[in-house]
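After the structure tokens below, expect a handful of questions from me.
Apart from one protein chain that is not included, each protein chain of the complex appears where it belongs.
Here is chain A:
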Amino acid sequence: MIKLFSLKQQKKDGEAAPRAGNQKKASAAQLRITKDIHELNLPKTCIVDFPDPDDLLNFKLIIYPDEGFYRGGRFTFSFKVGQMYPHEPPKVKCETPVYHPNIDLEGNVCLNILREDWKPVLTINSIIYGLQYLFLEPNPEDPLNKEAAEVLQNNRRLFEQNVQKAMRGGYVGSVYFDRCLK
């Protein structure tokens, strides 16, 4: 049985004045993200970019799909990893305007592991594979962009044309998309 308070030894006198936080140790989130990033095993269609190599909590992912509807495009996602990571998932947004049933025009992404199905055992790598899969297999069943989902469901040719139009830069319906072809 450990005795924590021995009466003679314990003396914590002296007022420690409140001072500005001066952290000396990496937080649990930082330790975990270091491991996640160090062990990234990226598909060849993805690269990650760290604007500040000392800050592993904020970075970009760029996906270059090499097959499917989005082949030839270049799509950037921003990752913001919070101090609750991995208890909470990172915040991921698509920064490239894209005509996609599961990504809305504000860049919100409907991917189950980014919200309701996130678990702390998942890693940044799991999310990257999930995002890559969205470009190979857009899923009209869980739409965020309802119009795009309806077109994909009813007329795959038209959907393909719309994706091409958007990636070359231009209007699909009333929405303008920036060019994102490589």
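By definition in this document, a contact is a pair of C-beta atoms (placed from the backbone, for glycine too) under 8 Å apart; a residue touches a chain by one contact, two chains touch by 3 or more; residues count from 1.
Everything that follows uses one rule, which is that contacts and distances are computed from a predicted model.
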Its UniProt record identifies the chain omitted here, from "Eukaryotic translation initiation factor 2 subunit beta", "DNA primase large subunit C-terminal domain-containing protein", "NEDD8-activating enzyme E1 catalytic subunit" or "non-specific serine/threonine protein kinase", as "NEDD8-activating enzyme E1 catalytic subunit"
Going by the touch rule given at the top, which residues of chain A touch the chain that is not shown?
1-7, 9-10, 12, 14-28, 30-32, 34-35, 37-40, 48-50, 53-56, 83-84, 87-88, 102, 104, 106, 108-110, 112, 114-116, 118, 120, 142-144, 146
